[in-house]
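Note that one protein chain of the assembly has been removed; the remaining protein chains are unaltered in position.
The chains carry the letters A and B, assigned in the order they are written, with residues numbered from 1 in each.
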Amino acid sequence: MAGVKRNRLKTSSLHASKIVDNIHFAFLALPAAALLFVFAYIPMSGIVIAFKHFRVTEGVFGSPWVGFKNFEFFFKSADAWRTIRNTLGMNFLLIVSSLICNIAFALLCYYLRSRRAIKTYQTITIIPSFLSWVVVGYLVYALLKPSGGIINQIITFFGGTPVKWYSEPYKWPALLVIINLWRGVGYGSLFYFASLMGIEHDYFEVAALEGANRWHELRYIILPHLLPLIIIMQILAIGNIFRADFGLFFNVTRDAGPLYPTTDVIDTYIYRALMKLGDIGMSSAAGLFQSVVGFVLILATNLIVKRIDADYALF
Amino acid sequence: MMVKKKRPQILLNGIGIVYSLLCIIPFVIVVSASLSRPIDLSQAGYKLIPSPLSLNAYETVFRNPAVIGRSYAVTIFVTVVTVFFGLLFMSMAAYTLSRRNCAFRGALSFYFFFTMLFSGGIVPSYIWITQYLKLQDTYRVMIIPSLINVFYVFMIRTFFQQLPSDIFESAKIDGASEAVIFFRIALPLSKPVLATVAFFTAMGKWNDWTTGLYYLNDARLYPLQYLLYSIQRNIQALLAAMDFTTSGMGAIPIEDVPGENLLMAMAVIATGPMLVVFPLFQKHFVSGLTVGAIKG
Partner (left out) sequence: MRRKWKSLIAVLAVLALISSLAVGCQKTDATTAAPTTAAAKKTDAPEPAPESDSGKATEAAPETDAKPAGEMATVIWYSGTPGEQTGSGPVYAELNRILAEKHNIQLDFRTFDWGMYDEKMNMIISSGEDYDLCFTSQAWVNKYPAQVGKGAFLALDDYLPNYAALRDALPEFLFEQARINGKIYAVPNYQITYSQWGFLFRKDLIEESGFEYQNIKEYWEAEPFWQFVKENHPELFPTNATYGAFANVRNQYIPVGVDDLFFDSDDPDHMISMYLDKEESEKTGMGFWYTGLQDRKAWENGYLREDIATVEDQSADDAAGRFASISGVIKPGGEAERKKKSANYDWVQVGVQEPFTTSVASRSAMTAVNALSKHPEEALRMLEILNTDAEIFNMLNFGVEGTNYELTDEGKIHLIDESGYFYNAAWAIGNQFNAILLEDQEDGIWEATDKLNREAEITPINGFSFNIEGVTTEIANISAVKKEFENWQYEDDYETRYEEFVAKLQQAGIDTLIAEAQKQLDEWWENNKS
């Protein structure tokens, strides 16, 4: 009797403490959850704006519905196709070039024998990633300014004709790749370097005994070791391939009109439609299109990875 | 044998040195430009070493340091407040997400994670923040909307999950509540990941200029990076704000009116200190990075 009673007491107090625990959890998670609700979930419901003729005087709910008219305007405008192409194309270039250079520089540091040298290079090369795109824009301007910029001075020194950088759109895909690498490799390679440091040295010793050369090491030890990290980073990157780095495309190019054929991306388009033209309909249509395609892309990528090897999937 | 092994090392070091130089040279050019006369910049162009040397730009800035001083104050205030509350709220949520005995853990994870997959985009946020919350032109708009970064929440959660579980269990047996465990045990043990997140949050805030682009009209609230952006668009506003008025009766010699050199000087003043401070933290966050897998 007594034993049973005690047992019941215990379970009920356990039950009570579980409730208390969960109240604590709720309390702990509340601020972050509430902030997300206000600044992520409520704006999600705002996507209805894309289907409305938004008028400031009538607000989100008072404005009349117009169906897909805003999308029609967006897709009919000459810029829609160009911005989509630029976004996907440039992001693809940026992702691939970063991946290759990040790993290459991580390997370079890994193979260096002097600890001091590694530290020095890493400390210096990471500096650009501490800069905002605004400041990078200033630096790039000092280099590329058509009259008086350093690059054109070098070109004229060697007898070439100076280039009008800010009105030559077809030079910018390469320039943006270089600028993006300049800013990002020092930092981006750290992830891979950290991962490389985790390789057990025994592997190399065994491999050396088997007569493996550097190439074999790379192919059979190092790359397989880096693979999970590469895949996770690429899923994230591909999921965001429809979202361009606004600062890079807007500020580093100085929003120069003549460069739009290659540098106008969805994000700069939305900014222009919203802030310069005040055209809320068109900008929200473009924005919703971007969000939906981005969502589908990240789900699709993850699904494909899951099919190939479930361990590598993000979720 | 030795010779053979040395050559690749020289090559590697060569690449490292060249790359490092490429990272630094643009700064040297900007510093040099800030020390030049505007007339030389437009006639002779940018140089690695300024000639003739001129302190004109810095004199202009420091004759009326209020503009840049105010911007520094805004940026520091916003960064400190964001880091403190962001870290607090993110780690609180991360703790809940890390505990297996939390009844709504799965749902909450999904609730957080979904915001990484889908967003309403800038337009609805913009209308919501400006028309309904009326946050434009406040300090709040620079702080509150960006307090929670879900990526960092999962980063901290992963760290909590990797802490030895017996510590938590023994604390539970001693009767500690979850809140107490979080504040007394989990937080103090998580300094590496917290330092990393704090560092990235601070850097993000320090470099944020788009908030200003969308939400700030009042020049007194401009943080550093947005100030830099806006003077690049129109330096006249800055000259006027610095009392570089032309209300005296005599004409001012052309060499004395600052131009691009002032832009470059502002860039140097706005970034210089951070380039000294940030690398000091580098040691900490490199170790923090490795804990950052976010598999959900």
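As a working rule, a residue touches a chain if its C-beta (ideal position, glycine included) is under 8 Å from a C-beta of that chain, and two chains touch if they have at least 3 such contacts.
Everything quoted here is computed from the prediction, not taken from an experiment.
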- line: Per the whole complex, from B:51, B:101 or B:131 the residue touching the absent chain is B:131
- prompt: What residues on chain B make contact with the chain left out of this view?
  reply: 38-39, 42-43, 64, 70, 73-74, 77, 103-104, 106-108, 110-111, 126-127, 130-131, 134, 136-140, 214, 217-221, 230, 232-237, 239-241, 243-252, 254, 257-260, 262
- request: Write the list of chain A residues that the hidden chain touches.
  value: 26, 33-34, 37-38, 41-42, 55-57, 59, 73, 77-79, 145-148, 164-167, 254, 256-258, 260-261, 272-280, 282
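Rule of thumb we're sticking to: only the chains that are shown with their structure count from here on.
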- prompt: How many angstrom between the C-alpha centroids of chain B and chain A?
  reply: 16
- prompt: Okay, in this complex, where on chain B does chain A touch?
  reply: 8-9, 12-13, 15-17, 19-20, 22-24, 26-27, 29-30, 33, 41-46, 88-90, 92-93, 95-97, 99, 101-104, 108, 111-113, 115, 117-129, 131, 133, 144-145, 147-148, 150, 153, 177-179, 182, 203, 206-210, 213-214, 225-226, 228-229, 232, 263-264, 267, 270-271, 274-275, 278-279, 282, 286, 289-290, 293-296
Field: In the complex, chain A residues that touch chain B
entry: 18, 20-22, 24-29, 31-33, 35-36, 38-47, 49-50, 54, 56, 59-60, 105, 108-109, 111-114, 117, 120-128, 130-135, 137-140, 142-143, 145, 147-150, 152-153, 182, 186, 190-191, 194-195, 198, 232, 239, 246-247, 251, 270-271, 274-275, 280, 283-284, 287-288, 290-291, 294-295, 298-299, 314-315
